[in-house]
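For this depiction, one protein chain was excluded, whereas all remaining protein chains were kept in their positions.
And now, subunit A:
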Amino acid sequence: MTVSPTSSGPLTLLRHRLFWPVVILVALLLLNVVFTDHFFSIEVKEGHLYGSLIDIVRFGAPLILVALGMTLVIATSGIDLSVGSVVAISGALACLQISDLGDQDSVGGVLGAAGVALLLSLVLGAWNGVLVAAVGIQPIIATLILMVAGRGLAQLITGGQIITVNSSPYKLIGGGYWLTLPFGIIIVLVVLALTAFLTRRLALGLLIRSVGGNAEASRLAGIGARGVVITVYTFCALCAGIAGLMISSNVSSADGNNAGLWIELDAILAVVIGGTPLSGGRFSLGGTVLGALIIQTLTTTIYSIGVPPETTLLFKALVVTVVCLLQSPAFRAKVVRRRRPAGVSPVAEEKVRVHA
């Protein structure tokens, strides 16, 4: 039911869904150039790519992963608050197992540990999905359960301590390089390709949008909405689990309390900035990646332009507010309309007003 003034030509670019997120990302990057010399330069050292841009993607990788899973959940008009806890649990379980290994550098042992951690993530995701789809609890409440309980579970796994590991294969996941690229970026690319395959080449995307757009109509059209929803929550937890491995690998330790803290909020933010409405029914994977990159760039920017630490959060909130407003078609329409009525017929409007 949205009707916007029509136009064509060069404005089509302006109307593209991802136009504003791209503009914001570019603006943030340009801002960095002012404060940091050689911000855009990328160089190869010892066969590895280095540079600020690479760092943004590398440090943003866990957020991109979590946000990708979150995108699909939100597209079914759900939400998953438990991803932060899953991040912590997955990292904790992997590190616990690795620390128990006789030889922490054994590739098989690390693979096994990562596999078990991801398996547990899948189970946790399926648990969320079952609560939402089969039991019928509202998503925000259903996942709140695991958000709270999951932190406890993570602490139980670590025994309340920070587990540190010293394993070079494990270190590779979050901090290593492969084919000159940071390994984290490769993981993101693989997961992104997998998600795009599932949703675009296969019909999962259509069914997700249908369930998110009108659940009852979807049921009557014969869609196994329950299965779709469980799949989506499971996928989301899997993404969070991988992100958890990355985060703990990057610092070679697992902290049940702080790993992935508040990442669910950043992920939801990334999804929204990327143009996926919280009401569901539509989603944009590219938008989500952009959104996550914007958030990561913002974090980088805050450090590089030297925002005083005590105002960091406020600054971030301000920027995010502006980004969300710019990105909202309703808000833009309002601004445009307010500027325009002078041209329409002020006299006529005046008369009507007087009359009323």
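In this section, contacts are C-beta pairs under 8 Å (C-beta built on N, C-alpha and C of every residue); 3 or more make two chains touch, one makes a residue touch a chain; residues count from 1.
The rule we apply is simple: contacts and distances are computed from a predicted model.
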From the list "Sugar ABC transporter ATP-binding protein", "Pyridine nucleotide-disulfide oxidoreductase", "Rod shape-determining protein MreD" or "Pyruvate dehydrogenase subunit beta", give the UniProt name belonging to the chain omitted from this structure. "Sugar ABC transporter ATP-binding protein"
Sole touch to the unshown chain from A:42, A:111, A:156 or A:202: residue A:202
Where the complex has a chain not shown, which of A:17, A:219 or A:332 is the residue touching it? A:219
Which parts of subunit A are in contact with the chain that was left out? 1, 3, 6, 201-204, 206-207, 209-210, 213-214, 216-224, 228, 281-282, 337, 341, 344-345, 347-349, 351-353, 355-356
